[in-house]
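Only one structure is covered here, and it is reproduced in the block below.
Left out: one protein chain. Kept in place: all the others.
Moving on to subunit A:
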């Protein structure tokens, strides 16, 4: 897998370290000469110094043949143009742009570029974690259209002691895994839920609240 990342700063550094550790081939495009020198010393990635929205620079970074491009500069307009050039001119199959302004997520999608907003993701994480202490973990997947939540069942949970088939879960929700005494199992209708069970729940954001409520009994 070959990934081009356009941008700088801590996010780029840790992302790149993560990707190279997984064995991806990473090429970085950054405008600042000093930062490029630093990055090339610290990371095992190719670093191209220049403007990522310049077709010549993208070509130099090997955009032809890249599997994905990630534009994470602090300027939304640059992220948009980088992704559009990469996919239209070089046929990069996956182009993902950071939308610094959360309102731009929707706009980028309308203009044909996949986008994500860290503000939105972090915001919803904090909101959902703070609202319920039983939530151990929450992971938005599919560009935030699906939530994977890990919760622990307390003694006051209305589902403790019930069989899975007796529980009336709202639409679009699934109890995917139950972890009991560190043993994970994929449950069926005949399995029961007990106090202290850790439950891995898959739900859609629109009914996330009601689903959690049905398992924990708490008001969201």
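Convention: a contact is a pair of C-beta atoms (placed from the backbone, for glycine too) under 8 Å apart; a residue touches a chain by one contact, two chains touch by 3 or more; residues count from 1.
Just so we're on the same page, contacts and distances are computed from a predicted model.
Engineer: For the chain that's not shown, choose its UniProt protein name out of "TrkA-N domain protein", "Sulfur carrier protein SoxYZ, subunit Z", "Glutamyl-tRNA(Gln) amidotransferase subunit A" or "Response regulator receiver".
Structural biologist: Hidden chain identified via UniProt as "TrkA-N domain protein".
Engineer: For the chain not shown, which residue from A:37, A:64 or A:88 touches it across the whole complex?
Structural biologist: Only one of A:37, A:64 or A:88 touches the chain omitted from view, namely A:88.
Engineer: Out of A:18, A:44 or A:77, which touches the unshown chain?
Structural biologist: If we include the chain that is not displayed, A:77 is the one touching it.
Engineer: Please identify, in ascending order, the residues of subunit A that touch the omitted chain?
Structural biologist: Residue positions of subunit A that touch the missing chain: 53-56, 75-78, 80-81, 84-85, 88-89, 101, 103-104, 107, 110-111.
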